[in-house]
Each structure stands twice: as structure tokens, then as C-alpha cells.
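Every protein chain but one is kept in place in this view of the complex.
Think of it as A, B and C in the order they're written, each chain with its own count starting at 1.
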Amino acid sequence: MAYKPGRHFLQLPGPTNVPDRVLRAMDTPTIDHRGPEFPDLTGEVIAGLKGVFGTKSDAFIFPASGSGMWEAALVNTLSPGDAVLAFDQGFFSAGWQNLATKMGLVVHSMPGDWRRALNAGILEEKLAEDTEHAYKAVLAVHNETSTGVTSDIGAVGKALRTTDHPALLMVDAVSSLGSMDFQHDEWHVDVTISGSQKGLMLPPGLGFNAVSEKALKAASDSTLPSAYWDWRAMKSFNDDGFFPYTPATNMLFGLRESLRMLREEGLSNVYARHARLAEATRRAVEAWGFQLYAERANERSDTVSAVLMQGEITADDFRRTVLDRFNMSLGGGLGRLRGQIFRIGHLGDFNELMLAGTLCGIELGFRVMDVPFRDAGIEAALSYLAETQ
Amino acid sequence: MAYKPGRHFLQLPGPTNVPDRVLRAMDTPTIDHRGPEFPDLTGEVIAGLKGVFGTKSDAFIFPASGSGMWEAALVNTLSPGDAVLAFDQGFFSAGWQNLATKMGLVVHSMPGDWRRALNAGILEEKLAEDTEHAYKAVLAVHNETSTGVTSDIGAVGKALRTTDHPALLMVDAVSSLGSMDFQHDEWHVDVTISGSQKGLMLPPGLGFNAVSEKALKAASDSTLPSAYWDWRAMKSFNDDGFFPYTPATNMLFGLRESLRMLREEGLSNVYARHARLAEATRRAVEAWGFQLYAERANERSDTVSAVLMQGEITADDFRRTVLDRFNMSLGGGLGRLRGQIFRIGHLGDFNELMLAGTLCGIELGFRVMDVPFRDAGIEAALSYLAETQ
Amino acid sequence: MAYKPGRHFLQLPGPTNVPDRVLRAMDTPTIDHRGPEFPDLTGEVIAGLKGVFGTKSDAFIFPASGSGMWEAALVNTLSPGDAVLAFDQGFFSAGWQNLATKMGLVVHSMPGDWRRALNAGILEEKLAEDTEHAYKAVLAVHNETSTGVTSDIGAVGKALRTTDHPALLMVDAVSSLGSMDFQHDEWHVDVTISGSQKGLMLPPGLGFNAVSEKALKAASDSTLPSAYWDWRAMKSFNDDGFFPYTPATNMLFGLRESLRMLREEGLSNVYARHARLAEATRRAVEAWGFQLYAERANERSDTVSAVLMQGEITADDFRRTVLDRFNMSLGGGLGRLRGQIFRIGHLGDFNELMLAGTLCGIELGFRVMDVPFRDAGIEAALSYLAETQ
Partner (left out) sequence: MAYKPGRHFLQLPGPTNVPDRVLRAMDTPTIDHRGPEFPDLTGEVIAGLKGVFGTKSDAFIFPASGSGMWEAALVNTLSPGDAVLAFDQGFFSAGWQNLATKMGLVVHSMPGDWRRALNAGILEEKLAEDTEHAYKAVLAVHNETSTGVTSDIGAVGKALRTTDHPALLMVDAVSSLGSMDFQHDEWHVDVTISGSQKGLMLPPGLGFNAVSEKALKAASDSTLPSAYWDWRAMKSFNDDGFFPYTPATNMLFGLRESLRMLREEGLSNVYARHARLAEATRRAVEAWGFQLYAERANERSDTVSAVLMQGEITADDFRRTVLDRFNMSLGGGLGRLRGQIFRIGHLGDFNELMLAGTLCGIELGFRVMDVPFRDAGIEAALSYLAETQ
């Protein structure tokens, strides 16, 4: 492939720009996964992950994508025909529900507006009505990557406790973990799903489950078949520092490094950085005269901003131009949003000048495609960044 | 961790020593898995894999370990309660059978001798008796990593055709693929299982299935729940150059490089190299006065040699000494062979001098632990290597 | 050192941002510099360098900095007490003259204005007066890295030919080679000096001399002592593909890769890219209301722009703030320009969005330090970039 000068801007909501430290850490000879050095690695990455999840119970690591972890959450805890309640939040919440249906579960999807956060009130009603406890699990997405809308998972956990409903709370935190505050224990989540290629700054290839004691207990009664995803086998090996089958060792080297980087920066600083860069992004978008797909200010994601393209040019043509001419990858609209939005990933190993380059790349796209815009976007972002330094 | 001088000898039967070219290929910025560059990558690795499998039908790549691919083979093709026939070949054949049982299948295990290859004659009898076609699949291991015994998969395929039995033939080629001749189509295999960290010279983290048309058709009737492992979704995305969920992009970069390396060397040269280095290993072992666990010469693996330790010193103490003092990892006995054998991996990115270092490391272990041996092993190996140059 | 999120912007006029391809190429096992593989490497890098220099005569590579190559140019061709003519162009032209004096030469420095290009007319007068041919060499800087002023080297060569003066023309092209058009042969240059860490996109550590036949002949009569820098020994080894002493092998791996990248892009595209990014930079600077140190539009460098800071805040305080708060390194004023200017490097592996990030980083610096500026700079740059796409 011919050389394209300069650095590619990978401004997807994941995979994110993998920092050199992580790539170097992965560029290391593989070691014996049954040897005496391995438990130190296992111990460090699991402890680090638990810190990021905000849990004192268990965190498991699989060689898998995030969608594998959706499956892992379900097969470990549920049985064929079990009913689960879910929210209509966007493309990925729909994907998870499809997967659940494929796995033989009965999914009750509560209506929702993709431009809004989930409605914990409706959930509470549904749970209150379910006096037989037919619903075995509630599936929620913390940060819907396809829409840029963040939901209040604490409120979901509260609805379950208020109604004293025994369903397990399962949460997709794929595009929030490591970038936005997440509190598995405090929010009473039973299973959290995440992956390596977003806030954890790794290439794709590792999936994570944080698992409450209650969820682990449910695994004893679950009858969905499960072997690869089996938490209990995983736990019994992990406790000695090993894995029940060959783990993705070099990805674990990368994870160890990225967890060290998060610790060096400090999680609260990491979250504040994401919030500030996201706000700068939003200010640029609005100053340009564009709408964010997420309607309400307090529901807008700190990791991804979806922007509506309402003129004649489709968001996909726009993205293609930005990629071809300015060497930047933006996210596209998924499912029914195809062509209507583009998504800016502003997460992971990211800073002010990378964001500035990203925003300028978008404006350059507007300019070369004659998309109408007000040229106040960049200054709005810079002004905010300078004020909040 | 303190510096241990010099290169570690990772002489497991996998993970193997990852060549620098592969590590460097992985040490590259992640790209957009939905972008226009991706189909070239997808196309090249799938075409390359099909060549190594010896198939013109399909090959699928999952972010998974090899054992995940065992599961993928089963859930795509079978239904709860289906009967499968399997051979008692060693620790990994047993592992696959356990997994099948966990997935809700009924496993009929034909008795076997771990020191010997599978017996295709017994299979033929079993299949002939099964006039109702109760057995839906036959599970066989090509190269049992735990014993160093290679079986004749062509003969297994022939038994199915001789008896005109419709069961699917599923073969674990985890530790043979890319190192020993394997012919998915010619041997009439329906599903072949493999992984990245052996002959394909990658770190662990990718799993592969080669899938015959017949197996793909079976996927339409299978009722075992399956989403992550779903071949049909995989195929429909792969056909356009993409994946149904985020693939392990940087591992695919490594796979592209390792497939190029195999092509540069030429597969027949790769197999001849493994055969020659394996024979040198066997000559050393026997000249030292040790027994290979694999009883018959023509069944001995070209990728791993298991050596019986019969004196007072356990194989695990021996391995620990070799690791601590000479910085080499050897494989141990698994399951009921624990402590009785050590296994020498001689596969992947491997050459004469690496083998010589490996064999000398073993002899040094004998010497420092006062294990009785005849000091003719190294010369036997070198003499063979020189003659066959 | 604690993790600083995101990528550092290394916007010096060198070292420049080393592309991943070059870093990976260097991250390769060292090979035998006297072995049979080496001549291919030597041949490829020397041929590639000659292309970039625009010469059919010789190009030599030393493990050295650029200033070492100043010394190499002098000691190979001159004798103690020789007179040389030089221009007062800036910090680096002064540095070279100091070095020449240290080496025992007599330097006649023609007066110059650092904000302007060299004056070939004055040179012509000096040469015309020198009927005895006392001047043995003329030293000129093509692109003065300290001021951002580019001079017309063709005009210098012409002055020598017009006056039929036998002095050798020696040119420093450290910060122009590989980024701006340079024609060693066509411009009648005798020795061109350059280094690895600017347009050639390598880390520092290699120095280059392009050498005309005339200069090589002069080496026979030169009596300045010289061994390490000896071109003739270098040439006699290079002709066989080797080096007279151990070369910096892994740096040569990087050089091979960077020369391939320049060839892939095409040198004329490389120069056009630098010109365009430089013009965008200049438009931003002027739209902000700042002065470029280089007074005349047609003398402004395409690799580095020096900006005058005229208020209360020194350029060095400004740079320190930009580094501390926005993780970008800018060049400072050198020598008598210390504190008065900052220099923006816009060369090497560089593209529109990296430039945009760079310019935004400067504006953020203005904002947080309350440096007065007009907020039209970024839009001026983007507008130009969009128009010229």
C-alpha cells in the first residue's frame, strides 16, 4: 500500500488510537501460560480491571469481542425460555436483544427513543407488575455507542431494589468503561460487559465481564449450554493465576500496560479529561450549526458524539470524503441511522490537540463538500478548552 | 522483573516462539474494521488460511482460543441430545469430549491407548453398526498435543465413506496446522479446528474453523444456541470483506504476516523442515536412552515429542530446573500424565540451531539433576541434521 | 514518568515525528555488516539518497549528526589556513563558520540580514575581486533552520560559474532535504550536508554528504587531518556494498524504509505537500496578527516558520506553556533570537490534521497566556487547505 503521509486519525468510537506504550508492550515474546511467571500477570490485570469496573467481586477476561461477552453474560446465568426485559436504546441494544433471542431467551423490549436515555420509570412499572418474577434479567446499555446517549445505570439498579425484584441487572459498558465513571458494585449491577478496544486503549480481541456474587450463584442453576464462556471454570483457574485454556497472552501484556497508564493518570482525571474533551466537541458541533443526535444535554456521551447530517449530502459520503482527503476515520450511522449521522469518537488515548485536529478535519470535510456550516465551531471548542485548562 | 540474560527458549508445543516479523506486524496502529481498507486484509488472510487447511470451501476466524473453536464446531452443526462418537486419544481429546457433554451432546468415547494413534477400524465397526445413523458427528484429534501422537485422518474420513455414514467428521488440528500436512478437502473432513499460537506462529488469541459445504448446510438444522460462533453470520459478512462484530484487528495483521512467511518458505518445505527437526529430536531422545511416549515410529508427531521420565525425578521437577537454570520452557504432562512426561515443542518459527540449543538445554537439565543418560543424544541429532542437509 | 494522555506533537524543525513504519523498521535484529546481505542494504540506501539529493555523483552516510557532516565537508577538501567565504544567515550558518574556524580555516563572513535570504550578488562581487582564487570554498545554508528563511542555491552556483571561480560550493541542506526541492548537480553544488532527523523522518544519528567529482578530487590535495570522515575510504568500501567501519545498521534499516516512503509518495508530491502545509501555516500566523520572522514571502521556508513574539510574554515562556499544558514541543529562538521567536516545524511525516492540531495548540497557548491575537488564524488555514485540496 502506498504511503499516506502523517498519522491517521482513528476517530471511531472504537477501536481507538492504541498508544505506543500498549503496542510496544504487546510486541514482546509470548510466555508460557502455564509457567511460574504467569500468575503475576493474571493477578495484576484482574485486580486492575476490578478497579476500573468498580467492583470487589469478580472480573473475567476472555479472548473475545464485546458481543461475545453479551453471550457470556446470558449463557452463564439463564436457562432456555427465560424472559428478559430490555430497553430500545439503539443499534447495540438491539443487537444484544437479537443475540439473546438467538440463544433461546424471550426478550421483552420496552419502547424507547434512540435520541434519549433509557427510562428507568417504565422499568420500575414493568417490574412492579411482574409479581411472579418472570423476568430473570434486565439488559441495559450504559453508553449506546450508536447514538452517543448515556443512561443512568444507578437509576436502573434502584428500580430493581425499589421493586424488590430478583432479576439480574446486566449492563453493556463497552464504550464507557475506562472513560466514564462506572460503578458495578455501587449501582448494583450483576454483570457488566466490556471490551478492550475503547477506553482501555487496546486493539480489539479481549472481552470482559464483571460479575456479582448473585450472578455467580445464578450460574449454578443456569441450563443454557456453556463451556468456553464458563465463569466458574474461569474463576477456579484464575484463582491460581491461570486460565482454563490458552489466554491471549500478548493482549494481556497490552492490558497490563493500559491499566498502568490509567492508574498513572488517575481514574478521576481520566474521566474529567473525557468529559472536557466531549464538551469541547459538543460546543464545536453546535457552533457549526449542527444538531447532536442525543437530544438532552445531560444525556450526551463523553466518549462519542453523533452528529445529524440533514442536507443533501449523506453522512456516509461525508465520512468517505474525510477519509479519502484528510486521512481520518469517523464512525457512521448504524442500522436505521445509516447515512443520517456521523459519529466522532473522542475517547481513549486522546488529548486536546488530537481533538483539535479531529474537529478541523470535520470542518475541512464541510468545506470541500460545500456542506453549509457556521465557521464558529473550532473557536468555540478552543475557547472552552482554554477556559477550562 | 530482573533481567535474565539472553533469549528465552519457549519450547512448548504452543504457544511457540513468535517471529519478530509477526510481532512487528502486530505493532501497527489499529484500523477501522468497517473501513475501505479492511476487505483486503480479510480477503488475504482467509485465502491464505484456506490454502493451509487444504480447502476450497470456507475458513472462519474468531477472536478465540482453540477450545472456543471446538465449541464453534459443535454449536453450529448439532442439536441438544445429539450423539457423537469420539476417540480416547489424550488430554485434549478428553477435553473436547467434556466440552461436548457440557454443551448437551451425548458422547460415545471409543477406548484408545494414549500411546497409540486412533484406530479407524474400530470406528468403521461402530459406524457400520449404527444403521439408524444415531451418530451425528465423529470427533478426532489429528495431532494430540498432550502425547505427541499423530493419527491418520484420511483413514477416518475413509471409514465414514466406506460405511456411507452421514455423520460429520470434525478434526482438531490445533498443533498440526501449518507444521504438518493437512488436507481438509481431500480427507473429507467437515470441520477442522485450529488456533493461532502453534504452527501459525502467532500469539494465542485467534481460532479457526475450516468448514465443508455439508457442515455449513448442517448449520441450518442445528438447534444448539449459537450467536458468537455463528458461521452463517460470519460468512455473510466475510463475503464482503468484513466481520459481524469487531475482529481482533492487530492479530489479523500478525496472521497476514505469518501466512506470507509460510508462503515464502513454501508449505512443502515447511512440512519437510518440521519432519527433519522432529526426527533429530527423536534420535536425541533415544540415543540418550529415553523412551518417547508415542510407541510407534510412524505415529510420532512432527511438532511435539513427549518423553517419559521413569526414574525418581518427576518430569515437573525436571522442567522447573530447566526453566530456572537454563531459561527454557518445556511442556509438562497433562491430566493423568502429570509428572510422568515432559514435552518438547519443535514447531513454528524454528531451525536447526534453536533445536540444538533446546536439546542441549535438556541434557544440561539431566546433568544438573543427575538424571542418568547416555551422552550420545546431541551427537545423534547433529549427525542426522548434517546428513540430511 | 507518568502517562500523559494522547500523542505528543513534536513540532520542532527537527527531529520530526518519526513514522511508525520507520520505527518498526529499526526494531529489527541487527545483521552482520560484513555479511552477504549487507550490500543490498547499502546499495538501496545510497541509490535512494542520491535521488533525494538530485545527484549522480556520490552520497555518503556517516553515523553522525548534521554538524559532523559540516566537519566532514571541510576536512575532506581543505587545508589548514585555507580561506572560505560564508554568509551570515542565522544561528546555524554561524555555527558552521565557528566550526570552520576551529578546524583551522580562515572564514570570511559576508554581512547578511537574518530575516532575508543570502545575497548571491554580493558573493559574485567578492568572487570577482578574488582574482588570486584565495577562497577555496563558499559555505551557504539552503534553509536556515533558525530563521525559517530559504535561499536560492541555484543563484549561488551561478555566481561561481559566472565568475569562473574554482571555489567549492558547500551547502547545508539539513532542514530542506527530502522536504523541499534540492538539486545538487543542477545547481552545481560540490558538497551538500544533511542529516536523518528532518525530512528523512528518522531519529537523529545519521549524517549525509553528497559530493561532486570536483570535491572528491579536492580530497586528494586536502591536508586537514581526516580519518573518520574520509570520503575516499568510504567510497572504496561503499563500492562493494560495505563500510570502512561498523555502520549504524538499524538506522540504515530506518533509512531504507523512509526512502521507500518518499518514493511511494513521489518526491514532487512530497514537496507540494510541504509547500501547501507551509502556506497554510503562514496564513494562520498572519491572520492571527503575528509577523513571520522571514520578511519576504518568496523566501519563507516550507519546513519551518519562525514567528515573532513582540509583547510582554517571551517566546520561551509561551513554548513552555504550550508544552506543559498541551503536550506540544515547538522550536525556540536560538542565539540572539532567544526568547523572541518560536518556530513551528511543519515537515516530515506530516499532514493536514496534524498541522491543524499544531495550529490549534498555538492558539490555545495564546488563549491561556492572554497573548493578544485575532481568532481568524485557524479558519484562514482551513480555508486555504480546503481550497487547495
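Heads up, the rule we're going with is that a contact is a pair of C-beta atoms (placed from the backbone, for glycine too) under 8 Å apart; a residue touches a chain by one contact, two chains touch by 3 or more.
In this text, all values refer to a predicted model and were calculated from it rather than measured experimentally.
Although it is not drawn here, the omitted chain touches the following shown chains in the complete assembly: A, B, C. For subunit C, the list of residues touching the undisplayed chain reads 1, 7-8, 10, 12, 14-18, 23-24, 26-37, 63-68, 71, 75, 80, 98-99, 102-104, 195, 197, 203-205, 207, 224-228, 230, 244-251, 320, 323, 329, 332.
Within subunit A, the residues in touch with the undisplayed chain are 20, 24, 27-29.
Considering the complete assembly, subunit B touches the hidden chain via residues 2-7, 9, 17, 19, 21, 27, 260-262, 264-265, 270, 273, 325-328, 349-354, 356-358, 360-361, 363-364, 367-368, 375, 378-379, 382-383, 385-387, 389.
As a working rule, only the chains that are shown with their structure count from here on.
Subunit B and subunit C have CA centres that are 54 Å apart.
Chain centres here are Cα averages; for subunit A and subunit C they lie 46 Å apart. The multi-chain contact residues of subunit A, meaning those touching 2 or more other chains, are 7, 17, 27.
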